[in-house]
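Every protein chain except one is present and positioned as in the full complex.
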Amino acid sequence: MAIIVTGRLMTFILMVLTFIVMYYYMAINKEEEYNIRTLPAMTAIPEAVGRAAEMGQPVFWTPGISGSLNDSTQGPQVLAAISLLEYLTEECAKAGVELAAYCPLPDAMPLVEETMRTAYLRQGKPEEFNVEQIVFISGQSAYLSGVLGYFQRAKPASNILVGGFYYEAVVIGEAGNTIGAMQIGGTNNTHQMPFLVATCDYMLLAEELFAAGASISRNRDELGSIKGEDIMKLILAAIIGVGFLLGAAGITIVADALGW
Amino acid sequence: MGFSLANIDRRVFYWILFIALMVPFLNPIGFPIKIAENTRDLYEGITEDSVEPGDVWVINFGYGVSAWPECHPGVTVCAKALLREGAHVILMGPHTDVELTYKHLLDTAKEDFDAATYGEDYVFLGYITGGESAIAQLASNMRSVYPTDHFATQLDDIPMMQDVNTWHDVSGVLSSDTGDWGGYFLTQWQEPYGVPMAQIGIAMLGSTGIPRWLAGNYFGMSVGSRGGAELEMLIGEPGDAIIAMDSISVSHLLIVIAVIVANVGLLLERGRRS
Partner (left out) sequence: MSQMLKREVVYAITGIVTVIMFLEYFFFPESQAWAEIIRTWSVIIYNISLGLGAVRLTMAHSMNVQRRRENWAFSGVLLAGLAIMLLTGLAGYFMTGQQTNNAIYNWLFNWVYTPLGATLYPITGFYIFSAAYRAFRARNIDAALMLIAGCFVILSNAPVGEALWIGFATVGEWFRFTGQVPGMRTFALVGTLGMIAYGFRALLGKERGFYAGGEE
């Protein structure tokens, strides 16, 4: 009798291997220094905040309609967007720039509020945090209307559009272009990446969204997990390459093994 | 600075598009439509040898009223096809206007639903909330998510639902999406339990869904209005999607023309500068 459910053994092996490799680089390998390439979108955030400070206009942040935090593909994107919000809020607090956070997700609201409050506190300006900076609008269409209306009224100088987006990506992105805002986008939803790329000045694609926090904090543990992730990518690429070559020769052992 | 082809006010395009989209509705053109392999696979997966009388299929209305033009024609064809094969259909959806979509389906597939009996051939479970967790729970225990149908009838009192409670009892899933509910069914139904599934998605989801179809996760995929039109051709009953194809043609052609105009403008500007 199999211990691991049939058809899930290889997934289990790969998951455990991923965790081992990541943990090794996070906690065990203490000697090596990790470097991560600069993410242009992240280095553009201070520039975006500076632009807003010069123009006397606010900065806008939104995580997109996503879904909910308990979605396996959308939840992590929202959480990554909130990680980025922490950094953005600190920059805005430092520069004295107003930050508007439009969040259509009821289950993410407490996190957003706590993140922004803590960021202002960390900058020594707790009195500048106003909970009304955070606007909750439920429903995709209503949220989109609210955002478009805000753009027309407040004309934010910089828009940070990171998270799980659906069709609102192209609408918000293009509306931002209409008002001449500098835009930084990021999503893991492959069907919306092209629209954000077309409408944003800087972009975080796929895994860059999840590595954004690490690229700024340079925290060793976070960088270690990204190093582990990169090693796993190499391992998977090798498996794919070997499987492809063997498959082309009519040997399906790798393909069969992946289905164990 | 004067007029520049590269800097035409976008409102001009909006007006041109708005007017141009109306013309084909008044004067249909009727371009021929070629059927894509992914759509054909979807249709073959829900007809003839693929479906036995009494099989239970789930149709997920993962789209709201705003996406009716893209998703509803495909769903209409699939519902008709399944009912004609004698399958039992469970209808449900995660949008708050799912009841409107259900009623619209009863209207667009009127003959087939009039010939069918509610509770024996089809059932409408209604609105589902809770995201992917709810879809996962639906696979393991439907009654924990839907104790009753949309009309407050206990599932145990509905003839076709008496022996249906888990993924074991379901022969296939069709998810029609504007979001990624197809992805949730993929990770919670198809991948762990091997339940056959297909997606009837908006055009934006084509880039995500086609790789899944090619990999065998979906047995078929209908992409946008074009997919709906192809399904209507396959079933031999032209409907809203085929009517909309001419407008789709006009809008796509206008986009290409706009892009050409923009690039001609760019070239002229470069020439002027040099």
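Structure notes:
We call the chains A and B, going by the order they appear; numbering starts again at 1 in every chain.
Just so it is clear, a residue touches a chain if its C-beta (ideal position, glycine included) is under 8 Å from a C-beta of that chain, and two chains touch if they have at least 3 such contacts.
Small disclaimer: the values here were computed from a predicted structure and weren't measured.
For chain B, the list of residues touching the undisplayed chain reads 6, 8, 10, 13-14, 17-18, 31-34, 36-37, 64-68, 97, 100, 126-127, 129-131, 133-134, 136-137, 139-141, 144-145, 150-152, 166, 192, 203, 206-208, 210-211, 214, 224, 226, 245-246, 248-256, 258-259, 261-263, 266.
One chain of the complex is left out; on chain A, the residues touching it are 3-6, 8, 11-12, 15, 18-19, 22-23, 26, 68-70, 72-73, 76, 79-80, 82-86, 106-107, 109-111, 114-115, 118-119, 122, 132, 135-136, 138-142, 144-145, 167, 170-171, 173-175, 177, 188, 190, 193, 195, 198-199, 205-211, 213, 217, 219, 221-222, 225-226, 228-229, 232-233, 236.
Methods note: only the chains that are shown with their structure count from here on.
Centroids built from CA atoms put chain B at 28 Å from chain A. By the touch criterion given at the top, residues 10, 66, 96, 130-133, 178-180, 183-184, 187, 192, 202, 204-208 of chain B touch chain A in their complex.
Residue ranges of chain A in contact with chain B, taken from their complex: 8, 67-68, 70-74, 139, 141, 166-167, 178, 189-192, 194.
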